[in-house]
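All protein chains but one are shown at their positions in the complex.
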Amino acid sequence: MGLQGTKRPVSSASIRKPRALSHFGRYPLKITKDQVEYVAHLARLEFSEQEKERFTTQLNDILLYVEKLNEVDTTGVEPETHAIALQNAFRDDIVRESLPHGLSLANAPSESGNCFRVPKILE
Amino acid sequence: MAYETVIGLEVHAQLLTASKIFCGCSTRFGAGPNEHTCQICLGMPGVLPVLNRKVVEFTIRMGLATHCTINAYGNFARKNYFYPDLPKGYQISQYAHPLAERGHIDILLDGEKKRIGITRIHMEEDAGKLIHDERNPWSYVDFNRSGVPLIEIVSEPDMRSPEEAAEYLRRLRDILVYLEICDGNMEEGSFRCDANVSIRPKGQEAFGTRTELKNMNSFRNVQRAIEYEIRRQSYILDSGGEVVQETRLWDDAQGQTHSMRSKEEAHDYRYFPDPDLVPILISPEWVEEVRRTLPELQLEKQDRFVGQYGIPVYDASVLTTTRALADFYEEAVKLCGQPKIVSNWVMGDLLRYLNEQKREIKDSPVSPAHVAEMINLIENGTISGKIAKEVFEEMYRSSKKPADIVREKGLTQITDEGAVVKAVEEAMAKNPAQLAEYRAGKEKLFAFFVGQVMKITRGKANPQLVNDLLKKMLTGS
Partner (left out) sequence: MGLNELTIHELQDRIREREITSTDIVTDVFRRIDAVEERVRSFTTVMRESAFEDANRADEEIRKGNLRPLTGIPIALKDLHCTRGVRTACGSRILHNFIPPYDGTVVRKLREEGAVFVGKTNMDEFAMGSSTESSWFGVTRNPWDLDRIPGGSSGGSAAALAADECIAATGSDTGGSIRQPAALCGVVGLKPTYGRVSRYGLVAFASSLDQIGPFTKDVEDAAIMLNAIAGYDPMESTSVPLEVPDYRSFLGRDIRGFTVGIPKEYFIDGIDPEIDAAVKRAIAVIEGLGAKSVPISLPHTEYCLAVYYIIAPAEASSNLARFDGVKYGYRSADGRDLLEMYKKTRSQGFGAEVKRRIMIGTYALSSGYYDAYYKKASQVRTLIKRDFQEAFKTCDVILTPTTPTPAFKIGEKTDDPLQMYLSDIFTSSSNLAGIPSLSVPCGYTRAGLPIGAQFLGGHFQEGKLLQVAHAYERHSGIERRRPKL
């Protein structure tokens, strides 16, 4: 499927579908179901078996798409973390009012004794 | 087999700033739960961190005091993991570009100096406090501590015994306290230590597998935990086993380390540069500015005291334990010009009273001016050294000036010969039997008569005069 509203399939390099979408299976998987499970655990997410299958496929599509970055020679190129280069943004060591009493916990799903309450960690 | 121990320490020190590292909440200890919190340190949606400049300055101070290189470029990274005391789901810390690296401190053990390398010093934010309830399935989170500034000081694996580790830790704490950037309180958690411990057969170059020890909240426990761990690892190796790389918790009550039972998750912190914070560029001028504000450190001060005041090394080391004590001492010396006598009074009576009441020198009811004035009173003969003890006690109790105490209590020394002669006569009259024995050769009784005269004069008689007169009058010559 091309972009909506066009008859021609998208053929330009910039909006080409990744090869693997149309030839899925001929390319090695970038991410396996096991890895999906590991990453889900790191992110504290859980999925049904069906969701896992779907996610594995979708993540593979996306990862294959971003593979194209390997075409770019980045030898000696500094990675950019900020859009605008700034440095030394400081505040002075001055105490300011904390939140008024009660507002800190006003949104707490569960609280007790002015503390946030959470289920225990099972060891 | 004979093993060699290898120890490296990771120390977290809470910095004594007024406000938190990324927001304006107070860092003060002891508020009610969550009272020192705001949207920023609670990690509410939409908030952003702005770095407290003082945290950088304090870190540079520590870097300089430990002979580190202060890096011209520093930045913050996010350390991502989930835990209820971590409000944002990541801790803002320094990773690839810490502020200070490659330093050292010297420790002294059994008179031998040893150099311990400092790998790095970096800034980070503290987490909140998780309180477990033993009786029900809940835990409670207090975020007052969340965002309190910390520095982590990582040592090289240069220590070879629990004693060295404890000594390194003490020195490190002394420096932090001296720099007035951390209160060094291990029990309250403002100074915390994790230890990486491994052993290897003597002579072997490669390190053995290490374990990381946590949860040691006193110097003694650090030493005990490492001692235990060395025994445990030696036992494992001796019986042909292998040490497992893991984190172990020190159990103070049982005197043992325990493996952290919860599934030791593979640590995958997904560090990346924090896009909400900008790099810290430290110019040589800034470093010099901080260096100029650096106080004289303990060892330098100790050396100076020995040279300048001519007091013994031991005195100097005690008097320089804290900056406040050293300042107290120097102030008193300045006022009375008697370095050794001041040292005796400060190290003796003053520290004893303070220790008895667990008070800090800054809370001392006796001021340096008091001490100096009292010493002057002794020097000019107004009171005797013995009376001074009494004056000091009263001074400590009431914070009154020594001259006032002497006047109110009528403690002025009796130097009038006639008055002392009278007292001697009275003592001889009251104790004819002892007098006879003394005159028969029992010279030990001399002290008895000194006591009697002092009793009659309520301790105020000039001791030299009492001695002279007794010697003359007891023999009847």
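Every chain is named by a letter (A and B) in the order it is written, and numbering of its residues begins at 1.
The rule is short, and it goes like this: contacts are C-beta pairs under 8 Å (C-beta built on N, C-alpha and C of every residue); 3 or more make two chains touch, one makes a residue touch a chain.
Since the model is a prediction, treat every value here as computed from it, not as a measurement.
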Sole residue of B:A165, B:L179 or B:L277 that reaches the chain not shown, by the stated touch rule: B:L277
On chain B, residues whose C-beta touches the chain left out of the figure: 39, 42-51, 78, 80, 82, 84, 87-90, 137, 139, 141, 266, 268, 270-272, 275-278
Footprint left on chain A by the chain that the document does not show: 1-6, 8-15, 17-18, 21, 31, 35-36, 39-40, 42-47, 55, 58-59, 61-63, 65-72, 74, 77-84, 86, 89, 91, 99, 103-104, 106-110, 116, 118-122
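Methods note: only the chains that are shown with their structure count from here on.
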Length of the line joining the C-alpha centres of chain A and chain B, rounded to whole Å: 47
Contact footprint of chain A on chain B as seen in their complex: 17-19, 23-26, 32-39, 42, 50-56, 82, 84, 131-133, 137-143, 261-262, 268, 270, 273, 275, 277-281
Touch list for chain A against partner chain B, complex: 42, 44, 81-82, 86-99, 101, 104-105, 112-121, 123
